[in-house]
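All protein chains of the complex are present and in place, except for one that has been dropped.
Let's turn to chain A:
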Amino acid sequence: MKLLNRSLLYLSLAFFFIIGIWAIIFYFNLKDEIRDSIDDGLENNKLLLIQKIRTDTTLLSQNQFGGNNFEIHPISKQTALQQRDVYKDTLMYRANEDDLEPVRILHSAIKYGDKYYKLKVISSLVEEDDLIEDSFWSVVWLFVILVGSTLVINNLILRKLWNPFYDILKRLKNYRLDKEESVINTPTKTAEFRELQQASNTLIRHTQEVYTSQKQFTENASHELQTPLAIISNKLELLLESENLVQTDAQTIAEVITLVQRLTQLNKSLLLLAKIENKQFPEQSIITINELTKESWNNFEDFAQYKQLKINYDEAAKLKVIMDPSLAAILISNLMKNAIFHNTAGGSIHLKFNKHEFSICNTATNTPLQQEYIFTRFQKDASKTQSTGLGLAVCKAICDFYNLPINYSFFENQHCFTVNFKNILP
(Lines give C-alpha, C1' and ligand atoms only; values in the text may rest on other atoms or scores of the structure.)
Protein backbone atom coordinates (compact mmCIF):
# COMPACT_ATOMS: atom_id res chain seq x y z
CA MET A 1 0.00 0.00 0.00
CA LYS A 2 1.42 3.34 -1.00
CA LEU A 3 1.89 6.12 1.49
CA LEU A 4 -0.51 8.11 -0.68
CA ASN A 5 -3.38 5.70 -0.11
CA ARG A 6 -2.34 4.83 3.41
CA SER A 7 -2.75 8.45 4.47
CA LEU A 8 -6.13 8.41 2.73
CA LEU A 9 -7.11 5.37 4.80
CA TYR A 10 -6.31 7.17 8.03
CA LEU A 11 -8.05 10.28 6.74
CA SER A 12 -11.17 8.25 5.96
CA LEU A 13 -11.22 6.77 9.44
CA ALA A 14 -10.84 10.24 10.90
CA PHE A 15 -13.66 11.51 8.70
CA PHE A 16 -15.83 8.61 9.78
CA PHE A 17 -15.50 9.38 13.47
CA ILE A 18 -15.65 13.16 13.13
CA ILE A 19 -18.72 13.09 10.90
CA GLY A 20 -20.39 10.45 13.06
CA ILE A 21 -19.95 12.47 16.22
CA TRP A 22 -20.97 15.66 14.49
CA ALA A 23 -24.12 14.02 13.14
CA ILE A 24 -25.22 13.00 16.62
CA ILE A 25 -24.55 16.44 18.05
CA PHE A 26 -26.28 18.10 15.12
CA TYR A 27 -29.33 15.86 15.47
CA PHE A 28 -29.87 16.72 19.10
CA ASN A 29 -29.27 20.41 18.51
CA LEU A 30 -31.73 20.35 15.65
CA LYS A 31 -34.36 18.61 17.75
CA ASP A 32 -33.98 21.16 20.56
CA GLU A 33 -34.28 24.01 18.13
CA ILE A 34 -37.44 22.55 16.63
CA ARG A 35 -39.04 22.14 20.04
CA ASP A 36 -38.09 25.66 21.00
CA SER A 37 -39.66 26.99 17.85
CA ILE A 38 -42.86 25.00 18.34
CA ASP A 39 -43.13 26.06 21.99
CA ASP A 40 -42.91 29.67 20.91
CA GLY A 41 -45.70 28.94 18.46
CA LEU A 42 -47.84 27.36 21.18
CA GLU A 43 -47.30 30.35 23.47
CA ASN A 44 -48.36 32.66 20.69
CA ASN A 45 -51.44 30.57 19.98
CA LYS A 46 -52.49 30.80 23.65
CA LEU A 47 -52.31 34.60 23.60
CA LEU A 48 -54.24 34.82 20.36
CA LEU A 49 -56.86 32.47 21.75
CA ILE A 50 -57.38 34.59 24.88
CA GLN A 51 -57.96 37.66 22.74
CA LYS A 52 -60.34 35.74 20.55
CA ILE A 53 -62.45 34.55 23.51
CA ARG A 54 -63.30 38.14 24.42
CA THR A 55 -65.10 38.57 21.11
CA ASP A 56 -66.47 35.05 20.89
CA THR A 57 -67.38 33.47 24.24
CA THR A 58 -68.68 30.31 22.55
CA LEU A 59 -65.03 29.16 22.35
CA LEU A 60 -65.23 28.45 26.07
CA SER A 61 -67.46 25.52 25.21
CA GLN A 62 -64.76 23.90 23.01
CA ASN A 63 -63.82 20.90 25.16
CA GLN A 64 -62.81 18.57 22.35
CA PHE A 65 -59.94 19.24 19.95
CA GLY A 66 -62.04 18.24 16.96
CA GLY A 67 -60.98 20.31 13.99
CA ASN A 68 -59.21 22.84 16.18
CA ASN A 69 -55.88 22.74 17.92
CA PHE A 70 -57.20 23.57 21.40
CA GLU A 71 -59.67 22.47 24.02
CA ILE A 72 -61.03 24.24 27.15
CA HIS A 73 -62.43 22.79 30.38
CA PRO A 74 -63.75 24.71 33.42
CA ILE A 75 -61.80 24.16 36.62
CA SER A 76 -61.87 25.40 40.19
CA LYS A 77 -60.00 28.51 41.21
CA GLN A 78 -57.72 26.53 43.45
CA THR A 79 -56.67 24.16 40.67
CA ALA A 80 -56.15 27.05 38.29
CA LEU A 81 -53.79 28.79 40.63
CA GLN A 82 -51.62 25.67 40.85
CA GLN A 83 -51.42 25.23 37.09
CA ARG A 84 -48.20 26.37 35.47
CA ASP A 85 -47.55 26.42 31.75
CA VAL A 86 -46.21 22.99 30.83
CA TYR A 87 -44.92 21.91 27.37
CA LYS A 88 -44.83 18.17 26.69
CA ASP A 89 -44.48 15.65 23.91
CA THR A 90 -47.35 13.25 23.47
CA LEU A 91 -49.07 11.06 20.92
CA MET A 92 -52.45 11.77 19.38
CA TYR A 93 -54.59 10.03 16.85
CA ARG A 94 -54.36 11.72 13.51
CA ALA A 95 -57.18 11.03 11.06
CA ASN A 96 -55.17 11.88 7.94
CA GLU A 97 -52.46 9.37 8.75
CA ASP A 98 -54.77 7.00 10.63
CA ASP A 99 -52.07 6.61 13.24
CA LEU A 100 -50.81 8.00 16.50
CA GLU A 101 -48.41 10.81 15.72
CA PRO A 102 -46.10 12.77 17.97
CA VAL A 103 -47.41 16.24 18.86
CA ARG A 104 -46.30 19.03 21.13
CA ILE A 105 -48.87 20.07 23.80
CA LEU A 106 -49.11 23.11 26.08
CA HIS A 107 -51.02 22.74 29.39
CA SER A 108 -52.13 26.08 30.83
CA ALA A 109 -54.86 27.83 32.83
CA ILE A 110 -56.79 31.03 32.01
CA LYS A 111 -59.36 33.23 33.73
CA TYR A 112 -62.31 34.86 32.07
CA GLY A 113 -64.62 36.99 34.19
CA ASP A 114 -64.95 35.28 37.53
CA LYS A 115 -64.48 31.74 36.12
CA TYR A 116 -61.34 29.65 35.59
CA TYR A 117 -60.63 27.30 32.68
CA LYS A 118 -57.98 24.68 31.82
CA LEU A 119 -56.54 25.21 28.32
CA LYS A 120 -54.71 22.72 26.08
CA VAL A 121 -53.08 23.82 22.82
CA ILE A 122 -51.38 21.37 20.39
CA SER A 123 -49.09 21.61 17.39
CA SER A 124 -47.73 18.99 15.03
CA LEU A 125 -44.23 17.75 15.84
CA VAL A 126 -41.63 16.81 13.25
CA GLU A 127 -41.60 13.02 12.89
CA GLU A 128 -38.56 11.90 14.81
CA ASP A 129 -37.90 8.63 13.00
CA ASP A 130 -38.12 10.41 9.66
CA LEU A 131 -35.82 13.08 10.96
CA ILE A 132 -33.31 10.48 12.07
CA GLU A 133 -33.48 8.64 8.80
CA ASP A 134 -33.07 11.72 6.65
CA SER A 135 -30.27 13.04 8.81
CA PHE A 136 -28.48 9.72 8.67
CA TRP A 137 -28.53 9.55 4.90
CA SER A 138 -27.44 13.15 4.64
CA VAL A 139 -24.47 12.34 6.80
CA VAL A 140 -23.65 9.23 4.79
CA TRP A 141 -23.69 11.18 1.57
CA LEU A 142 -21.53 13.84 3.14
CA PHE A 143 -19.00 11.18 4.15
CA VAL A 144 -18.97 9.57 0.71
CA ILE A 145 -18.59 12.86 -1.09
CA LEU A 146 -15.86 13.99 1.29
CA VAL A 147 -13.82 10.79 0.95
CA GLY A 148 -14.36 10.68 -2.80
CA SER A 149 -13.23 14.22 -3.33
CA THR A 150 -10.24 13.65 -1.06
CA LEU A 151 -9.30 10.60 -3.11
CA VAL A 152 -9.50 12.57 -6.34
CA ILE A 153 -7.53 15.48 -4.92
CA ASN A 154 -4.89 13.13 -3.53
CA ASN A 155 -4.36 11.38 -6.80
CA LEU A 156 -4.32 14.53 -8.85
CA ILE A 157 -2.43 16.90 -6.62
CA LEU A 158 -0.51 14.90 -4.04
CA ARG A 159 0.81 12.55 -6.69
CA LYS A 160 2.38 15.47 -8.45
CA LEU A 161 3.57 16.76 -5.11
CA TRP A 162 5.28 13.42 -4.35
CA ASN A 163 6.99 13.10 -7.73
CA PRO A 164 10.38 14.27 -6.41
CA PHE A 165 10.21 11.61 -3.70
CA TYR A 166 9.55 8.84 -6.21
CA ASP A 167 12.31 10.20 -8.39
CA ILE A 168 14.81 10.12 -5.52
CA LEU A 169 13.61 6.64 -4.55
CA LYS A 170 14.10 5.42 -8.11
CA ARG A 171 17.63 6.80 -8.23
CA LEU A 172 18.47 5.08 -4.95
CA LYS A 173 17.04 1.77 -6.20
CA ASN A 174 19.13 1.93 -9.35
CA TYR A 175 22.31 2.94 -7.55
CA ARG A 176 25.27 0.61 -8.13
CA LEU A 177 28.35 0.96 -6.01
CA ASP A 178 30.73 -0.35 -8.66
CA LYS A 179 29.67 2.28 -11.19
CA GLU A 180 30.42 5.98 -11.06
CA GLU A 181 27.00 7.58 -10.64
CA SER A 182 26.19 11.25 -10.80
CA VAL A 183 24.58 12.89 -7.79
CA ILE A 184 20.81 12.95 -7.44
CA ASN A 185 19.58 16.31 -8.65
CA THR A 186 15.78 16.43 -8.57
CA PRO A 187 14.25 19.94 -8.52
CA THR A 188 11.73 20.39 -5.71
CA LYS A 189 10.45 23.15 -3.44
CA THR A 190 9.47 20.78 -0.65
CA ALA A 191 11.88 21.17 2.26
CA GLU A 192 11.65 17.54 3.39
CA PHE A 193 12.42 16.22 -0.08
CA ARG A 194 15.34 18.58 -0.42
CA GLU A 195 16.65 17.27 2.89
CA LEU A 196 16.12 13.68 1.74
CA GLN A 197 17.99 14.35 -1.48
CA GLN A 198 20.83 16.01 0.38
CA ALA A 199 21.07 13.13 2.88
CA SER A 200 20.99 10.60 0.03
CA ASN A 201 23.77 12.37 -1.81
CA THR A 202 25.84 12.53 1.36
CA LEU A 203 25.32 8.81 1.92
CA ILE A 204 26.19 7.99 -1.70
CA ARG A 205 29.29 10.13 -1.66
CA HIS A 206 30.47 8.63 1.61
CA THR A 207 29.79 5.08 0.44
CA GLN A 208 31.60 5.77 -2.82
CA GLU A 209 34.60 7.12 -0.94
CA VAL A 210 34.74 4.07 1.32
CA TYR A 211 34.48 1.75 -1.66
CA THR A 212 37.13 3.60 -3.62
CA SER A 213 39.57 3.72 -0.74
CA GLN A 214 38.99 0.03 -0.02
CA LYS A 215 39.57 -0.79 -3.68
CA GLN A 216 42.71 1.32 -3.73
CA PHE A 217 43.91 -0.36 -0.56
CA THR A 218 43.41 -3.75 -2.16
CA GLU A 219 45.46 -2.69 -5.15
CA ASN A 220 48.09 -0.79 -3.24
CA ALA A 221 48.50 -3.45 -0.56
CA SER A 222 49.53 -5.80 -3.32
CA HIS A 223 52.23 -3.37 -4.35
CA GLU A 224 53.32 -2.29 -0.89
CA LEU A 225 53.59 -5.78 0.55
CA GLN A 226 54.64 -7.86 -2.43
CA THR A 227 57.65 -5.71 -3.24
CA PRO A 228 59.41 -6.34 0.08
CA LEU A 229 58.46 -10.00 -0.25
CA ALA A 230 60.11 -9.99 -3.67
CA ILE A 231 63.24 -8.41 -2.23
CA ILE A 232 63.46 -10.92 0.61
CA SER A 233 62.80 -13.86 -1.66
CA ASN A 234 65.28 -12.86 -4.35
CA LYS A 235 68.05 -11.92 -1.92
CA LEU A 236 67.72 -15.24 -0.13
CA GLU A 237 67.82 -17.14 -3.41
CA LEU A 238 71.02 -15.33 -4.37
CA LEU A 239 72.48 -16.03 -0.95
CA LEU A 240 71.64 -19.69 -1.31
CA GLU A 241 73.69 -19.83 -4.51
CA SER A 242 76.78 -18.59 -2.69
CA GLU A 243 79.78 -20.94 -2.81
CA ASN A 244 80.75 -20.16 0.77
CA LEU A 245 77.75 -21.68 2.50
CA VAL A 246 78.00 -24.61 4.86
CA GLN A 247 75.24 -27.16 4.91
CA THR A 248 73.51 -26.03 8.10
CA ASP A 249 73.50 -22.36 7.10
CA ALA A 250 72.07 -23.25 3.70
CA GLN A 251 69.39 -25.33 5.36
CA THR A 252 68.36 -22.38 7.50
CA ILE A 253 68.18 -20.08 4.49
CA ALA A 254 66.10 -22.67 2.66
CA GLU A 255 63.62 -22.75 5.53
CA VAL A 256 63.32 -18.96 5.52
CA ILE A 257 62.69 -19.00 1.77
CA THR A 258 59.89 -21.49 2.30
CA LEU A 259 58.31 -19.25 4.94
CA VAL A 260 58.54 -16.20 2.69
CA GLN A 261 56.82 -18.11 -0.07
CA ARG A 262 54.01 -19.08 2.27
CA LEU A 263 53.71 -15.42 3.28
CA THR A 264 53.47 -14.46 -0.38
CA GLN A 265 50.70 -16.96 -0.99
CA LEU A 266 48.87 -15.87 2.15
CA ASN A 267 48.99 -12.27 0.99
CA LYS A 268 47.57 -13.21 -2.40
CA SER A 269 44.71 -15.18 -0.88
CA LEU A 270 43.77 -12.42 1.56
CA LEU A 271 43.78 -9.89 -1.26
CA LEU A 272 41.53 -12.15 -3.28
CA LEU A 273 39.10 -12.44 -0.37
CA ALA A 274 39.05 -8.66 -0.03
CA LYS A 275 38.33 -8.25 -3.73
CA ILE A 276 35.50 -10.78 -3.64
CA GLU A 277 33.90 -9.11 -0.65
CA ASN A 278 34.22 -5.73 -2.36
CA LYS A 279 32.37 -7.15 -5.37
CA GLN A 280 35.19 -6.35 -7.76
CA PHE A 281 34.36 -9.16 -10.19
CA PRO A 282 31.47 -7.76 -12.25
CA GLU A 283 32.04 -9.82 -15.40
CA GLN A 284 29.29 -12.26 -16.38
CA SER A 285 29.79 -15.19 -18.74
CA ILE A 286 28.03 -18.47 -19.38
CA ILE A 287 30.29 -21.15 -17.94
CA THR A 288 29.93 -24.92 -18.12
CA ILE A 289 31.01 -26.27 -14.75
CA ASN A 290 31.56 -29.76 -16.18
CA GLU A 291 34.23 -28.48 -18.56
CA LEU A 292 35.82 -26.39 -15.82
CA THR A 293 36.29 -29.42 -13.58
CA LYS A 294 37.98 -31.31 -16.40
CA GLU A 295 40.39 -28.45 -17.04
CA SER A 296 41.14 -28.31 -13.33
CA TRP A 297 41.74 -32.05 -13.19
CA ASN A 298 44.14 -31.79 -16.13
CA ASN A 299 46.14 -29.15 -14.29
CA PHE A 300 46.58 -31.44 -11.29
CA GLU A 301 46.84 -34.66 -13.23
CA ASP A 302 50.53 -35.30 -12.57
CA PHE A 303 50.10 -35.01 -8.85
CA ALA A 304 46.95 -37.14 -8.98
CA GLN A 305 48.84 -39.80 -10.94
CA TYR A 306 51.62 -39.68 -8.40
CA LYS A 307 49.07 -40.42 -5.66
CA GLN A 308 47.41 -43.01 -7.91
CA LEU A 309 44.01 -41.34 -7.68
CA LYS A 310 41.08 -42.32 -9.85
CA ILE A 311 38.35 -39.93 -10.91
CA ASN A 312 34.85 -40.66 -12.17
CA TYR A 313 32.11 -38.39 -13.49
CA ASP A 314 28.36 -38.77 -12.98
CA GLU A 315 26.97 -36.27 -15.49
CA ALA A 316 23.18 -36.25 -15.54
CA ALA A 317 23.33 -32.85 -17.24
CA LYS A 318 25.60 -30.06 -18.44
CA LEU A 319 25.65 -27.54 -15.62
CA LYS A 320 25.72 -24.05 -17.14
CA VAL A 321 25.90 -20.94 -14.95
CA ILE A 322 26.36 -17.19 -15.35
CA MET A 323 29.27 -15.84 -13.33
CA ASP A 324 32.72 -14.26 -13.51
CA PRO A 325 35.02 -16.74 -15.26
CA SER A 326 38.02 -16.13 -13.00
CA LEU A 327 35.91 -16.63 -9.87
CA ALA A 328 34.44 -19.79 -11.35
CA ALA A 329 37.93 -21.11 -12.08
CA ILE A 330 39.12 -20.29 -8.57
CA LEU A 331 36.10 -21.99 -6.98
CA ILE A 332 36.43 -25.22 -8.95
CA SER A 333 40.22 -25.25 -8.72
CA ASN A 334 40.15 -24.91 -4.94
CA LEU A 335 37.60 -27.70 -4.53
CA MET A 336 39.52 -29.98 -6.90
CA LYS A 337 42.80 -29.14 -5.18
CA ASN A 338 41.38 -30.07 -1.80
CA ALA A 339 39.96 -33.30 -3.17
CA ILE A 340 43.36 -34.27 -4.58
CA PHE A 341 45.69 -33.16 -1.81
CA HIS A 342 43.51 -34.30 1.08
CA ASN A 343 42.98 -37.72 -0.41
CA THR A 344 44.42 -41.10 0.49
CA ALA A 345 47.01 -42.75 -1.72
CA GLY A 346 45.23 -44.98 -4.20
CA GLY A 347 41.95 -43.20 -3.45
CA SER A 348 39.29 -41.77 -5.70
CA ILE A 349 37.34 -38.64 -6.54
CA HIS A 350 33.69 -38.69 -7.52
CA LEU A 351 32.05 -35.75 -9.33
CA LYS A 352 28.32 -35.52 -9.81
CA PHE A 353 26.40 -33.00 -11.90
CA ASN A 354 22.76 -32.27 -12.52
CA LYS A 355 20.95 -29.26 -13.95
CA HIS A 356 21.62 -26.97 -11.00
CA GLU A 357 23.97 -28.72 -8.58
CA PHE A 358 27.54 -29.96 -8.49
CA SER A 359 29.17 -32.14 -5.85
CA ILE A 360 32.72 -33.41 -5.41
CA CYS A 361 33.62 -36.26 -3.05
CA ASN A 362 37.01 -37.69 -2.17
CA THR A 363 38.07 -40.73 -0.17
CA ALA A 364 39.42 -39.76 3.21
CA THR A 365 40.63 -40.93 6.58
CA ASN A 366 38.08 -41.77 9.24
CA THR A 367 37.89 -38.24 10.58
CA PRO A 368 35.18 -35.85 9.34
CA LEU A 369 35.93 -32.14 9.20
CA GLN A 370 34.22 -29.87 11.69
CA GLN A 371 31.13 -28.49 9.98
CA GLU A 372 31.04 -25.25 11.94
CA TYR A 373 34.60 -24.20 11.13
CA ILE A 374 35.65 -25.49 7.73
CA PHE A 375 34.62 -22.34 5.85
CA THR A 376 36.14 -19.87 8.29
CA ARG A 377 39.50 -18.31 7.56
CA PHE A 378 42.71 -20.02 8.63
CA GLN A 379 40.93 -23.23 9.57
CA LYS A 380 43.09 -26.19 8.63
CA ASP A 381 44.31 -29.56 9.72
CA ALA A 382 47.21 -29.13 12.16
CA SER A 383 49.18 -31.83 10.38
CA LYS A 384 49.11 -29.89 7.12
CA THR A 385 51.28 -26.92 7.97
CA GLN A 386 52.05 -25.96 4.37
CA SER A 387 48.66 -24.62 3.31
CA THR A 388 47.31 -21.17 4.16
CA GLY A 389 43.97 -22.47 5.41
CA LEU A 390 42.19 -20.01 3.13
CA GLY A 391 41.11 -22.25 0.26
CA LEU A 392 37.66 -23.04 1.59
CA ALA A 393 37.18 -19.50 2.91
CA VAL A 394 37.75 -18.30 -0.66
CA CYS A 395 35.20 -20.83 -1.92
CA LYS A 396 32.71 -19.66 0.68
CA ALA A 397 33.29 -16.00 -0.20
CA ILE A 398 32.68 -16.73 -3.88
CA CYS A 399 29.51 -18.69 -3.09
CA ASP A 400 28.24 -15.96 -0.76
CA PHE A 401 28.93 -13.40 -3.47
CA TYR A 402 26.54 -15.21 -5.82
CA ASN A 403 24.21 -16.46 -3.06
CA LEU A 404 25.06 -20.10 -3.77
CA PRO A 405 24.58 -22.61 -0.93
CA ILE A 406 27.73 -24.67 -0.34
CA ASN A 407 27.54 -27.65 2.01
CA TYR A 408 29.92 -30.17 3.49
CA SER A 409 29.10 -33.72 4.48
CA PHE A 410 31.05 -36.80 5.51
CA PHE A 411 29.65 -40.08 4.26
CA GLU A 412 31.13 -43.57 3.87
CA ASN A 413 34.64 -42.27 4.61
CA GLN A 414 34.33 -39.56 1.99
CA HIS A 415 34.47 -35.78 2.24
CA CYS A 416 31.77 -34.23 0.05
CA PHE A 417 31.25 -30.62 -0.96
CA THR A 418 28.05 -29.65 -2.77
CA VAL A 419 27.38 -26.32 -4.49
CA ASN A 420 23.86 -25.39 -5.55
CA PHE A 421 23.94 -23.00 -8.53
CA LYS A 422 20.18 -22.47 -8.80
CA ASN A 423 20.46 -18.70 -8.31
CA ILE A 424 22.70 -18.08 -11.32
CA LEU A 425 21.33 -20.42 -13.97
CA PRO A 426 20.97 -18.83 -17.43
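The criterion applied here is as follows: contacts are C-beta pairs under 8 Å (C-beta built on N, C-alpha and C of every residue); 3 or more make two chains touch, one makes a residue touch a chain; residues count from 1.
Keep in mind that, in the parts below, contacts and distances are computed from a predicted model.
Its record in UniProt calls the unshown chain "Response regulator transcription factor", which is the match among "WD40 repeat protein", "Glycosyltransferase", "ABC transporter permease" or "Response regulator transcription factor".
Although one chain is not drawn, the whole complex shows that of A:11, A:60, A:92 or A:240 it is A:240 that touches it. Touch with the chain that is not drawn comes from one residue among A:16, A:93, A:166 or A:303, which is A:303. Here one chain is not drawn; of A:271, A:322, A:406 or A:424, the residue touching it is A:271. For the chain missing from the display, the contacting residue among A:250, A:322, A:406 or A:424 is A:250, taking the whole complex into account. When the full complex is taken into account, the listed residue touching the unshown chain is A:258, out of A:5, A:29, A:57 or A:258.
In the full complex, chain A touches the omitted chain through residues 219, 222-224, 226-227, 229-235, 237-238, 240-241, 247, 250-251, 253-254, 257-258, 260-261, 264-265, 268, 271, 299-300, 302-303, 306-307, 326, 333, 337-338, 341, 384, 386-388, 391.
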